[in-house]
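Worksheet for the structure shown next.
All protein chains but one are shown in place.
Let's turn to chain A:
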Amino acid sequence: MNPVARLSSTSTGQAAPSGLTGATVATNAAESFPPLGIRRGVLLGLAVFAVAAFLLSLAVGSVPIPLDEVVRVLLGVQASKDTWQTIVLVFRLPKAITALLAGAALSVAGLQMQTLFRNPLADPFALGISSGASLGVALAVLGGAAASVSVFGRAAYLGDFGLVTAASLGAAAVFALVLAIARRVQSVITLLVLGLMISYLAGAVVSVLIYFSIPEQVSAYLNWTFGSFGGVTWQQMRAFAPTLLLGLAAALFTAKPLNALLLGENYAASMGINVRAARWWVTASASLLAGAVTAFCGPIGFIGIAVPHLCRALFGSSDHRVLLPAALMLGGGLALIFDLISQMPGARAALPLNVVTSAVGAPVVLWIVLRRQSFGRV
């Protein structure tokens, strides 16, 4: 007997408006409702993975340090050797914290962009943030000598701080532009095209600068584009960490609108989401995360595009209440692993970080595209 037949037989009988309660009592044997809640077990596993990767990255390196000594240093107890103490606190800890935060930030921002644009190939830089940063650095490193007046150009030769400043300014300029426009545009596609055009414009200027530069400057610029977690000092960490933590906290508040946006902006609006406000919050937090990471670590590719896909596959879910924390932890852990691989102990030279992330990221994206094709929906 179908539910409506039951329903009408109960509701016609009496005037009581509880017509459908009869249907709940007689449950169909075939129906089973899958759990909707957050799967805490897998999330806990990811947290363990991130912590393990963190400790490992403190222990492994040209000078191996036993794990228990690493833990001692972290707990504030003096290590058995002074050199271990110094290596962990001065060299490895800032780098590990940077990798953890940057990986988490890129993954979360990538997830937000993929949902906002309903495009599986969107990444944290879809809005042109990294292009802005690249342009800033290129102007500082390359344009500095060309014009021979730029403060940043000279600073770039003196240390990394000039690079960070230049990249921050470039990223911030695009960030401000995107936010100013995000509230006004009718369609999210306009934003995507805007980001693309910013990238092309910045790319053109960078190409011109490279064309007129001497090889030493070009190589300084290229070095920056390889990406690195090693450049953030304790001093810079005071700006880097709070910025990313703020961005990550803001991102966690976008889970509900992002879930509604899975159905597109029309449906989201019909379900009570203020689409323009949601779009602004998502672009603001994602751009802040992507911009800060690019400014301090360079344009790090593929983590932001691959980790969200890994999380979806891992949880078999598109629910952002699960995906956001999952991307945060998996991204942080993976960035640490990528960094470890890029400077494998025993290897003569460290590989550029972007080489490692792409070498691992590209097969993942390929796998996803091929898998989607087999579903008949690319």
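The rule is short, and it goes like this: contacts are C-beta pairs under 8 Å (C-beta built on N, C-alpha and C of every residue); 3 or more make two chains touch, one makes a residue touch a chain; residues count from 1.
The definition used in the following text is that contacts and distances are computed from a predicted model.
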Select, from "LPXTG cell wall anchor domain-containing protein", "ABC transporter ATP-binding protein", "NADH-quinone oxidoreductase subunit D" or "Peptidoglycan-associated lipoprotein", the UniProt-recorded name of the complex's unshown chain.
"ABC transporter ATP-binding protein"
With respect to the chain omitted from the figure, which of A:Q85, A:N223, A:Q236 or A:S317 is a touching residue?
A:S317
Those residues of chain A that touch the unshown chain are 2-4, 7-8, 11, 17-21, 23-25, 27-28, 30-34, 36-37, 118, 120, 253, 255-256, 259-260, 262-264, 266-267, 269-274, 312-313, 315-321, 375, 377
